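Yeah, one chain of the complex is gone here, protein chain that is, but the others are all in their spots.
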Amino acid sequence: MNTVLLITILAVFLTMALSLVRAFRGPTNYDRILAVNVFGTKTVLGVALIVFITGHDDLIDVALVYALINFITVVAVLKLVKMRDLATSGEGDITDG
Amino acid sequence: MRYFLSLAIILSALWLGISGVYKPVILALGAASVLLVVWLSARMEVVGTEHNPAVYSWRLPVYWGWLVWQIVMANVHIARLVLQPQRIRPRVIRAPVPHKTPVAKVTYANSITLTPGTITLRLEADFVDVHAIDDHSAAGIEGGGMAAKVSWLERGREID
Partner (left out) sequence: MVDIVLDWVSWLMLLSGGLVAVIGGIGLLRFPDIYTRLHAGGMTDTLCMLLIIGGLILQSGLSILSIKLALILLFMLFTAPTAAHALARAAMVDGVEPQTGEGEPSSNT
């Protein structure tokens, strides 16, 4: 059982490494944000797997919170890239032109 | 009133599921936080039919099961494309949105994005711009199967 978990977590780590390569290569900012997003979701999976490998059940809360923070990070970074400012509001939405 | 009650029940279930510690003091704190959130939602005026997950009937789990099946099939397709990247033919298509309520439209757009191979670029009142990775994925949207399924989900809402 532990072998299976280890293989799975290694696969997750490999995916994280691949997404890091994409984050460094770019070429656009959106590629980098996408890569960081994938990296974040794989972190959630990694933490969930670590819970089962080590047997520390409380760590699952970290994964739960990270899943939520990761989403907010993506939207916030998108807004930062688009508006050059996190505080702007009103007409200039990230989905508007 | 029905919406406040269902919101409170869902929040309580969420709290009980996450907490795992059932002592009087902690339970009281949980009840207080549920009441606070319901009060805040009432103040923000976001409690209504559109924000109430309880209005969907038994059709919602059926739809989710169907969607998971679609996701699995689309994933297998994209996995084959990853291994043979020369086969991709990305293009942008425009598909009609036959649904009336905003919830159904958003459900449709989110379902399109959730299925790998198609991504919603733009959602307007009566059409949706979709980026499809190849003909097979585009045909899945142009065929209208998913739109019909969401319409079916929408009808279940009216009956209730």
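Order as written gives the chain letters A and B; numbering starts at 1 within each chain.
The rule is simple: a contact is a pair of C-beta atoms (placed from the backbone, for glycine too) under 8 Å apart; a residue touches a chain by one contact, two chains touch by 3 or more.
Just so it is clear, the model here is predicted, and its values are computed rather than measured.
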{"item": "Subunit B residues that touch the omitted chain in the full complex", "value": "14, 17-18, 20, 68, 71-72, 75, 78-79, 81-83, 85-92, 109-111, 113-122, 131, 133"}
{"item": "Residues belonging to subunit A that touch the chain removed from view", "value": "1, 4-5, 7-8, 10-12, 14-19, 21-22, 28, 30-31, 33-35, 37-38, 41-42, 44-45, 48-49, 51-52, 57, 60-61, 63-64, 67-68, 70-71, 74-75, 78, 81-82, 94-97"}
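Convention: only the chains that are shown with their structure count from here on.
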{"item": "Chain centre separation (subunit A, subunit B; CA means) in Å", "value": "21"}
